[in-house]
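Only a single protein chain was left out; the remaining protein chains are all shown in position.
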Amino acid sequence: MTMQHMRVRIGPATFDIRSPFRAPVEAARRLYAEYPQGSDDEIFDFAVAAVPTVWWRRWYRRSMTFRADYMMEDIVPIEERLGLLGFEMAVNMQMALGYRRDIVLHAASAAQGDRAIIIVGDSGAGKSTLSALLSYSAGWRHLGDELALIAMDDPITLKPYPRPIGLKNQSIAVMRERVDGSRFGPELTGTMKGTVRHLLPPAGAIANMDVPARPALIVSPHFAEGVAPRTEQMSQSEAYMRLSVASTNQLQLGEPGFDTLIRLVREVPAYDLHYSDSEDALKLVADLWAKAG
Amino acid sequence: MANETETPEGTSIDAEENARVASRRRVLKLGAIAVPAVATLSPSMAMANNGGGAAVSMMACQVRIPSRIDADGDVVPDNAHVFRQGGHWVYKKDPNSKQKTRVFRVGSNFSYSGQQIKDATAGGVINPPAGVGRHKFEAHVRYMQHVRSGNVPGAGLSCLVSLTNSLNVANI
Amino acid sequence: MGESGVTPSLILHEALRHPSTIGTLGTRQWNALIRVARAEMLMATLGERAAGTDVPDKARLLLDEARAAARRNHDAARFEVLRMADALRDSGIPVVLMKGSAYLMALLPPLPGRNIGDLDIMVPRESLADTERALKGAGWLSVKPRGTYDDAYYRQWMHELPPLAHEMRGGVIDLHHTILPLTARLTPRPERIFEHAVRPAALAPGGETDALPDNIFVMSPPEMLLHSATHLAYDGDFQGGARNLWDIDRLVRHFAKAEGFWDELTIAAAAHDLTVPLARALRLAEALYETPSPPSVRGRGDIVDRLALRKLRGHDEYGQGAAPGAQFLLFLRGHWLRMPPLMLARHLWTKWRARRGEGRREAPQNAR
């Protein structure tokens, strides 16, 4: 089987991506063209492969499943045209399940100077959109839209993991109004989350992906039609619970993981944000950011 | 959980604080025996969840429901005029509208355990616990969904997190 | 890799045996070694073995990450053992720790880096109901397998009850009363295991372990090795075989230091009717890790050895299995060994139907 093959580094982790299917690897190559390409002469972190579900599916009614270093058994087969999405999913899974050097948080993040905001929330709460707006409309440095890496050091730092931003459904149009089409990946329709389109972070975010930042504000966005914009501060223990539950590995990191989150919620204020409109969201964040000093 | 106004806040109570507390001769009121007082974040459960975030043990989880909740899951204000109409309790939610909203009432210490909620919403189908009518339970689930997103303060903290998954499947 | 004829699996086996050799590996070989070690659940073990060896920085980072995870795993596993021991303390039932938890509590050489999964324990068959009751009283719940077939199947035919999971922590206990399924054609004698069981501290180097109640035991050295060997040779298709053989290698090298060990082992193997699986395990351990054993105990290789070795050595540089033919034959053999043919057919049919049904129900929403 001839394999298409590429290596790419995102923040601290290098991925080896391969498949006998040409199209998804080529799509990944295009999407990641601005990222550092790993070389063959380097030890990489995780291998991810898209393989045919059954051997003849390579040619007929093409569908693929994924193999990787960390458990991928449960992934449902994906049509060939959505292969790029499968890679993204598999890459994230490796970080969520296998990466133990930092706390992996299911959160978006962005920075101004060396100070960062962490955006936590359930899928669909508006994390990706808010982080895309911050970086493209408010001049923030994009650190990541899906996973935030919190180093268990003193002082606590956030390591950038600036993967392409996974925009869904209405938020694609919201960002398309603001950003040139050349920074968008292909439109993937009919996925389990509706229509998905990747947006490359601004070039500066990729160029500075080894520059950490210090967390200064934690927000949890709640987008809902027709609500008046407002913020509410979380108690420390509530912030702890939200972060701990949003983490894929903190509970498995033992006392250093506990210690880091305790320090984080003591040092950094956390707020719920309610809004129905992206301009309101940006204004709420700006106000809190000014207050966080 | 113990009522907050009747319990001390800090962990270590020094002698002075002791004397102060003792001199007030307060009554320490303990919570009901059946309501667990610890919530646990457990790494093995996080692992069982396959990396999709941790789980809080459902057994140690309690959400108290306010005595008057309307059909939208909002708390009925104390000063609202609630009256009976057509066999139901209702009130005018918007004073400028003629529309009436149904009100569901419970006793002062009514709560659900995490397990009850989990059972009642298993498989994405609402199946109210024994003794709770369907409409009332749906209103309560709506209330809990608000609580989860921080709209209503004061419900059991541990439940905010553990309920997230159960309530997500309840399509209300 | 092609250039030297050394497969990625062989790099791993060699690295475990002689950790100093990994200092000479090239980048491509390192990448292959990491993939295979992860696939075989031996990454942390490799990290412990290579602790003093000079390796590339990135390799050190990945090995240390795995070691740290294994240490956390050991703490959590120790906690589960202590909770279980506490729950059964007053029952008077003798409890034998099996596999990983035995190595953990007796601090035996397979331990460093070894991942410990569910807590496997063995009690006398007549005490099963009391044990289950005591554990349920302390928060463990029967994990109800879907449908009644599985539950009945477990209770009637297997060497363990349906697993018990703790309601708060989710930790799982597998409760055994013998070391092989009742349907297997070999019939080991569990009562002998209880007769010869020893306290964990009796095996621990230095005798220092956690204080455990008087009714908690581990198997005697010959029986611990026999159990590990049986587990390898009978657990289906040699999946995870490199890890199980590593356990065996470490146990053999440790226990064989004692005078008369091989004689005791031979007697125990005969008493349990486990001479054949023991011999196979020793042959495969020798092939992978040069594990020393007397030729008379080891016996002669056969076609199953060759299939097993093809699979054990067949990982590609991404850790994927590359011997599908051997894999399928071994899969059939695993089931054949454990069940009479008619039952096997019924079992596979029921499993297949259940899986199909599940697939249909779950496919549209399985969006994790």
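Per-chain residue numbering starts at 1, and chain names A, B and C are given in the order in which the chains are listed.
Everything below uses one rule, namely that a residue touches a chain if its C-beta (ideal position, glycine included) is under 8 Å from a C-beta of that chain, and two chains touch if they have at least 3 such contacts.
Here is the rule we go by: contacts and distances are computed from a predicted model.
S.K.: Tell me the UniProt name of the left-out chain, picking from "Multicomponent Na+:H+ antiporter subunit E", "HPr-rel-A system PqqD family peptide chaperone", "Hydrogenase" or "NADH-quinone oxidoreductase subunit J".
M.R.: UniProt lists the chain that is not shown as "HPr-rel-A system PqqD family peptide chaperone".
S.K.: When the whole complex is taken into account, which chains on show are touched by the absent chain?
M.R.: Its contacts among the visible chains are A, B, C.
S.K.: From the listed residues C:17, C:58 or C:78, report the one that touches the chain absent from this view.
M.R.: C:78
S.K.: Per the definition of touch given earlier, which of B:39, B:103, B:117 or B:132 contacts the omitted chain?
M.R.: Looking across B:39, B:103, B:117 or B:132, the contact with the absent chain belongs to B:39.
S.K.: Taking the full complex into account, find the residue in A:188, A:251, A:268 or A:285 that is in contact with the omitted chain.
M.R.: The missing chain is touched by A:251.
S.K.: Could I get the residues of chain B that touch the absent chain, sorted low to high?
M.R.: The list for chain B reads 1-2, 4, 7-13, 18, 21-22, 24-34, 36-43, 109, 157-158.
S.K.: Considering the entire assembly, which residues of chain C contact the chain that has been omitted?
M.R.: Chain C touches the missing chain through residues 72, 75-76, 78-79, 82-83, 138-139, 168-169.
S.K.: Just checking the interface: what residues of chain A touch the absent partner chain?
M.R.: 235-238, 240-241, 244, 251-252, 254-255, 258-259, 262, 265-266
Keep in mind that, in the parts below, only the chains that are shown with their structure count from here on.
S.K.: Is the number of contacting C-beta pairs greater for B-C or for A-B?
M.R.: More C-beta contacts join the chains of A-B.
S.K.: Indicate the whole-number Å distance between the mean C-alpha point of chain A and the mean C-alpha point of chain C.
M.R.: Measuring from centre to centre gives 37 Å for this pair.
S.K.: Taking the mean of the CA coordinates per chain, how far is chain B from chain C in Å?
M.R.: Roughly 45 Å separates the two chain centres.
S.K.: Which positions in chain C are in touch with at least two other chains?
M.R.: Within chain C, residues 72, 368 contact more than one other chain.
S.K.: Can you tell me which residues of chain A touch two or more of the remaining chains?
M.R.: Residue numbers touching two or more other chains: 74, 252.
S.K.: Across the complex, what residues on chain C touch chain A?
M.R.: That would be residues 27-28, 30-31, 34-35, 38-39, 56, 58-59, 61-62, 65, 68-69, 72, 75, 318-320, 363, 366-368 of chain C.
S.K.: Show which residues of chain B lie in contact with chain A when the two form their complex.
M.R.: Checking each residue of chain B against chain A gives 41-43, 46-47, 50-56, 149-151, 153, 157-158, 160-161, 164, 168.
S.K.: Please output the residues of chain A touching chain C within their complex, sorted ascending.
M.R.: These residues of chain A touch chain C: 16, 18, 40-45, 47, 49, 67, 69-70, 74-76, 99-101, 192-193, 252-254.
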